[in-house]
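The other protein chains are all here in position, but one chain of the complex has been omitted.
Should a chain be cited, it is by its letter among A, B and C, assigned in written order, with residues numbered from 1 in that chain.
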Amino acid sequence: MIKLLKNLMKSPMFVVGIAIFILSLLIAIFGPVFYNVDINARDIVAGPYAPSSSEHLLGTDHLGRDYVSLLIAGLRSSLYVGLIAGIIATTIGVFIGLFGGFRGGWIDEVLNMGTNLFIVIPQFVILVLISSAVKEGRSLTLIGLIIGLTSWSWSARSVRAQASSLRSRDHIALAKMNGDGNLKILIKHVLPYLLSYVFMVFIMQVSSGILSEASISMIGLGPLDSTSLGIILNQAKDNGALSDSIWIAFLPATLVITLTVFALYLINTSMEGVFNPRLRK
Amino acid sequence: MLKQYPTLRYVLQKGFWYFLTFIVAIAINFALPRLGENNPVDIVMGKAAQGLSPEEAMQKKETLLKAFGMAELDDQGKVIYDTIPEVDANGKAVLDENSKQKMVPQPRLSSGISQFFVYVKNVFHGDFGLSYSQYPKPVIEIIKESLPWTLLIQAPTIILGWIFGNLLGAFAAYKRGIFDKVFFPVAMFLNGIPYFVFGMLLVALFSVTLGWFPAMNAYGMDVIPGFNWAFFKSVGYFYVLPFFSCFPILLSGQATGMRSMAIYELGTDYMKYAKWLGLREGKIISYVFRNAMLPQLTGLAQSLGAMVGGALITEMIFSYPGLGMAMLTAIQQNDYATIQGCTLMISTCVLLANFLVDILIAVFDPRVKAGLQMGGK
Amino acid sequence: MSDVVLEVDHLSLHYLSRFGEKFHAVRDVSFTVSKGEVLGIAGESGCGKSTLVSGLMGMCIPPLHVTSGDVRINGESLMNRSVEDVRANVLAQKISMIPQGAFNTLNPVRKIKDSAADVFYAHQKAGQRLSRAEINDRIFDRFDELGMETKRILNSYPIQLTAGERQRSVIGISTLLNPEIVIADEPTSALDVSTQKEVITMIFDLLNKGIFSSMIFITHELPLLYHVADDIAIMYKGQFVERGTSEQIVKNPQHDYTKMLMKAMVRCDYVK
Partner (left out) sequence: MSNENKPVVFHADNISKSFNAGKHLKVAVKNASFDIYDGDFVSIVGSSGCGKSVLAKMMLGLYPPTSGDFTYYGKPIANTKKHWNEVQSIFQDPFSCFNQFFSIRTQLEDARFILNPRPSRAEFAERVDAGLRAVNMEPNEIREKYPFELSGGQMQRMLIARAFALRPKVLIADEPTSMVDAHVRAGILDYLMKIKKELNMTVVFITHDISLANYVSNRIFIMHDGQIVNQGTPDEVLGTTTEPTTLKLLDDIPDVNKQEWIPNSHLARKAKIAENA
């Protein structure tokens, strides 16, 4: 484990990725402590789309609200949604994939068919349908939940492939002969092999969760109870920031989304490199 | 019977599977809006009943219920009414002037299953109901108008992005060195950008700041849509930005995937053996490409949904008159029938595209032809 | 036996790790193989056998590097030649390789005959190109000559064949261009005894028909080498510790390591 971490720390991709991600986490959690501006306070003096000033580092939005505080809140919401979606999707995916892949037989067939079904039916469609059906009470948590519940399929699929290849290994048979029950075998002899893999799946799910939230917010089906990076972009677009070329209204938000997702990609790719020695070199 | 034609058997099996998935997609489309308390008729009635007399409102509701296949009909095809106690918004019984429970006639709703069958029947007849926001325009008309634009923007982006992405990825894997060191991080960075974000940046830069390309719509106001040169030129001009807001990202996604697949292929025993036999470099690259292409095709089938979803949002950025835009308008106006029509159409297209990819897999994987293995999935 | 086909002269090879550490896999190995001779190389896994093969094929691709020494085939050195030169003029024509009979030696999406045809295409010289029909004829003739079920095997994909058929196809493909010398790197280690015998019989068939004249046979099975090789060299930690005729090595080993190997050999008293 420690050796693995050491190997990871040797990869510049991983170091950069984890640094950006931890920084964004820190900003999201502790940002308000250092930069305490009410996101709902409208600065009437500065007015809408005020340029950068000592008072508003990145200016104000169309309502005269401070952009830095909006960005911090947005980042926090995006990470929150991403984590919820990631946790739910990974849990469901790992559970279904592990169960099917390890058990085999008809249960596996049925689960696999269900998984394939959800792979080909576009997640975006289901998201739009549910979000537009839930008119009231579309909270950030609910959106995270919905994203998680609709995006587990490909993680189930990849975990299943790994688990079923493990099933034929002799150490599983040997564990059986040691008298280990199915649960113990799963926890002690299957999960450790999948752990790094599950972690990678989780990271990809978090990043796709962040992107899904941004997409759904972009079309006006975002959370109603909080601001998010997608909502910032949506409002900037709807209120003429694009056509009036007010770069400061959307450039920072796009950068924050891209950097966060990029950091997660970096972590994932570098881990793949370490765990799959063929890709190393 | 089909043993002699393994490819045909494979295609038929896949076709059957996609048909089942299509039915499930219809079911999802049918069930999700009904999950909440509200049924689609009530959603529409919420606005439609404004300014109508109670009789007119009831008349309208009856029409809508019939259209949605939600009312239980008698032999003459008339809606059956039940007399039930009226309740107010809080679920409390409404009392009449005699302090007795007020009874009102209410259309009897048919069972969920029979509603579903009517829905399926309608769908297969191309009947997606009436748009509310553009009442009484049928949803199918809206779809007919916007689908070609969506296909125009998505099909070339996905196909070209896939082809060039794979070529680039294989090249990077084989050459390694400087090219790979520059190309790979750039591709990965691009891969992480959502389409709409990239689209917004392109609009701001090339359209608003530099003024090179238009930011909105699919063709200029000054041309008449039709089969004429001016129109095509205009469409091409307006096509540039939407295309390039998806294409590079799609390309990088495919390229990074292909790169790692190709690196894996290069390390296999048979590629080593090919080198030992002194095969030419070009030949080995072509094998690597061909072998890595199969999993990439499967990957394409898997990520089609996500690609299409992303590109739909791009349409919204550019107000491109495709399904995405139609859906956005419908969402803003609570036009549920149109939303449903659009989502079902999108699912159908993705399923069809997936089916095509599976046929391609059958063509490219000789083992399917030999009746040995069931290709990708 | 006089004409020397392969001459290895004080060859040392090392791997260079990412962090600049050198690992010497082959140290100062010298030997010759004459026309018509089969040299056996025995040694445990990790002794440098496979690295030596890469060196002999002139395929020192980083991280593998030549420390010093020379490899000559028919007097021509393989060192300091371009990769393309070695590929076009040496591989498969002068020196060829039979890899381990593992599952994955043949491209899974190509039929055997297509994989075989590639060898011809790769080594065609300008002005003497063969048509696909001619190439097919040659492949079919060669496989017929070797007594294989030519039609079925050539028209199959690798997964449609048994392990033995696959390995025999590999041997057929490797020797299509009548190389001077063949290196067989544990060609039977993944096969059972009966299939092993079939494969070895086929190799000797090729030798006796003069399709190739010399061979280096690498394995850790001494009894097998005893029957296959004229001379046996024992490799230990990257070096040749002993070389002698197979009779000498088996009946009268000199080096301690060879003695240990011989002692560990399981014999069967019931065979005649």
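Some points to look at:
Just so it is clear, a residue touches a chain if its C-beta (ideal position, glycine included) is under 8 Å from a C-beta of that chain, and two chains touch if they have at least 3 such contacts.
Because the structure is predicted, anything quoted here is derived from the model rather than measured.
Taking every chain of the complex into account, the absent chain touches A, C.
Contact with the undisplayed chain is limited, among A:F95, A:Y193, A:W247 or A:F275, to A:Y193.
Among the residues C:I139, C:L154 or C:L222, only C:L222 touches the chain that is left out of the figure.
Considering the whole complex, the residue from C:S12, C:S115, C:S174 or C:Q196 that touches the absent chain is C:Q196. Counting the whole complex, the residues of chain A in touch with the unshown chain are 169-171, 173-180, 188-189, 192-193. The omitted chain makes contact with chain C at the following residues, 38, 44-45, 163, 191-197, 200-201, 204-205, 207-208, 220-224, 226-230, 246, 250, 260-261, 264-272.
Following the convention adopted for this analysis, only the chains that are shown with their structure count from here on.
Averaged C-alpha coordinates give centres for chain A and chain B that are 22 Å from one another. Of all residues in chain B, only 268-270, 272-280, 283, 287, 290-291, 294, 365-367, 370, 372-373 touch chain C in the complex they form. Residue ranges of chain C in contact with chain B, taken from their complex: 57, 59, 86-88, 90-93, 96-97, 99, 102, 104-111, 118-119, 121-123, 157, 159-160, 170, 173-174.
Residue ranges on chain A touching chain B, taken from their complex, read 13, 116-117, 119-126, 128-130, 132-135, 154, 157, 207-208, 211, 214-215, 218-221, 233, 237, 242-245, 247, 250-251, 254, 257-258, 261-262, 264-266, 269, 272, 278-279.
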